[in-house]
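Note that one protein chain of the assembly has been removed; the remaining protein chains are unaltered in position.
Labels for the chains are A and B, by order of writing; each one numbers its residues from 1.
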Amino acid sequence: MEKAALIKAKNPYPKKKLSKKQREALEAWGFIGVGFLLFVVFMLYPLIKNFIIAFMNYSINPNKPSTFVGLANFKRAFVSGGILEESQKFYLALKNTFLAVLVTVPFQWFIGIIIAIAIDSLRRFKLFYRFMLYIPVISDWLVVAILFKYLFQPTSGSLVNAFLLKLNLISKPIGWFENAGTANIVIWSLCIWKGIGWVMMMYTAALQDLPKSLYEAAMVDGANKKQLFYKITLPLLSSRTYFIIISLIIGAFNILLQVMLITNGGPLGQTDVLLNYMYNKAFTSFDFGYAAAISLIMGSILITISVLQNKITKKTEIEF
Amino acid sequence: MKKYSIGQIFLHLFLLMFVIAAIIPFLNMITVSLIPNSYILPTKPQILPESFKAISFVNYKKVWGRESFGRYFLNSVFVSSMATILTMFVSTLSAYGFARLNFKGKKIIFNLYVFSLMMPAVLAIISQFTVLQKLKLINTYTGLILLYVSGGVAGNTFFLKGFFETIPKELEESVIMDGGSRWTIYRHIILPLSKPALGTLAIGVFTGTWMEVFTALVVLTSKSKRTLPIAMKLLQNGRATEWGLIFAGSIIVLIPILIIFIIFNKQFIKRSGAEGAVKG
């Protein structure tokens, strides 16, 4: 390793003609080159293809012709009409996706950060808590979805109903999957249950990573613990928040298995979400052009959100 | 001192509440996995087995005894470890480049990375598969691992860049003054100082690849090359689903991840600096 480092240090770009800027750029490509190449070949290329397909009546069989249809796929989603009323289903899925973002993201984020800070201020058993709370993150989707379905059974004996009955919060067992509202609650609680541990891990990493020197300097200046927390810890954590929130929003847009396995869109397709809708179009109907259009719409919404969020949070981001 | 302890007790109680919420379904899962011939789930959710007599490890034995279980397990260990190591290498290099170096197009490429995370591509796997076919990498671990590593580049760069940027620049300047290169900085300053982030990422990457089914199923065709999650997925074949077997399988799959979690936490994600400072 040392040797490699030396060779690289001595002999990367021996020509002295390069300006400092050019040299830096070359070095940069040395660092990002491999990653970029892989990204272009395996990620960007499929995305570009996906973009083109969105404007086609696409046939997956390469021997069968695919035709360009302009904006027809987008029109189907946005403009109502036709016997099949596709746009109605699209808007329903869109609405549920937005609801999922609005509900699951704040809960996961808030509980996650509180837990991360709480664990961090413990003197003992830190690993125990992290371990326990990480279990939901790594549990198999199929299994936990089945379990959630089962915990929320409409009978009075099911765990959730029994618990609520005992607390006198409800007078008779709830039929959770009978209507869209309560069915969505089941889906969301699974998302939150599984997501908290991830947020906790992310913030834990951030907390561990806080520069020691800052704390020392502040201590020298006579800051107390409270001040340290509010003046240093929180602002520093907030620098990670952009990444975490964006990831959570992307996660909420990508809710798929939860819906597929718990309600499969029911009752009457009222709990359908965008990704499930898109996947059904693609792999149940082989309607790949339309599905690609939906995925473009999803992507555009997400990008808009992230750009807006970046504009808002930039002010709090800390630069050294 | 006493006040401090009460605070601690309160914190423990607060956290225990969440621990209970987190593991109740999990306990339920363990209980079901101990019931033989469970084609239906017990009517009343059982958090603990009814009695010790009712416990049976038949499901675990069955899963363990399935055809080439050991082989699939080792395949998974190999694929996940290689994918994790390579991902860590490529991602840290990449993130360092974006965090510290300036070059033309940096902003555009980084934005491309972030945006790519937001675009679900329906047929991505088919395009990827076509590329692999042209590279003659179908049904090879190289092909599968390449897909795993590529899939992580954008997200991991995004994740690590933030961490690398919080490392004080003064530390690097001293290296440069001593005549060190970027590589030295990367190797001796950035990496050691971001251990918690790297540990977290490694856990995430390992977990992700360890449990990944779909890409593995598509890329690897021959039976002998398959990974564990595919073997577990086969448990669901047939019209009658034996839940006990599936739950037992999912617990067996979980165990290695838990071990990795503990090891990486102990090795990397230890509170090193700040706590000492606070205590002092």
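Descriptive notes on the structure:
Operating definition for what follows: a residue touches a chain if its C-beta (ideal position, glycine included) is under 8 Å from a C-beta of that chain, and two chains touch if they have at least 3 such contacts.
Just so we're on the same page, contacts and distances are computed from a predicted model.
Its record in UniProt calls the unshown chain "Carbohydrate ABC transporter substrate-binding protein, CUT1 family", which is the match among "Carbohydrate ABC transporter substrate-binding protein, CUT1 family", "Anti-sigma factor antagonist", "Branched-chain amino acid transport" or "Acetyl-CoA acetyltransferase".
Note that the absent chain touches A, B when the full complex is taken as a whole.
When you scan A:81, A:106, A:154 or A:181 for touch with the missing chain, the hit is A:154.
Taking the whole complex into account, chain A touches the unshown chain at residues 59-64, 82-84, 153-155, 175, 177-178, 266-269, 279-280, 283-286. Residues touching the missing chain, restricted to chain B, are 37, 39-41, 43, 66-67, 125-126, 129-130, 133, 138, 213-214, 217-218, 221-223, 230, 233-234, 236-240, 242 (touch as defined at the top).
By our rule, only the chains that are shown with their structure count from here on.
As a whole-number value, the distance joining the C-alpha centres of chain A and chain B reads 15 Å.
Residues of chain A that touch chain B in their complex: 1, 5, 8-9, 12, 21, 24-25, 27-32, 34-36, 38-39, 41-47, 49-50, 53, 60, 111, 115, 118-123, 125-127, 129-140, 142-144, 146-148, 150-151, 155, 157-159, 193, 196-197, 201-202, 204-213, 215-216, 219, 225, 228, 236, 239-240, 242-243, 246-247, 250, 253-254, 275, 278-279, 282, 288, 291-292, 295-296, 298-299, 302-303, 306, 318-320. Residues 8, 11-12, 14-15, 18-19, 21-26, 28-29, 41, 43-45, 47, 90-91, 93-94, 96-98, 101-104, 106, 109, 112-128, 131, 146-147, 149-151, 153-155, 157-159, 162-163, 165-169, 179-184, 186-187, 194-197, 199-200, 203-204, 207, 211, 232, 236, 243, 246-247, 250, 253-254, 257-258, 261-262, 265-266, 269-274, 276-278, 280 of chain B are the ones touching chain A in the complex.
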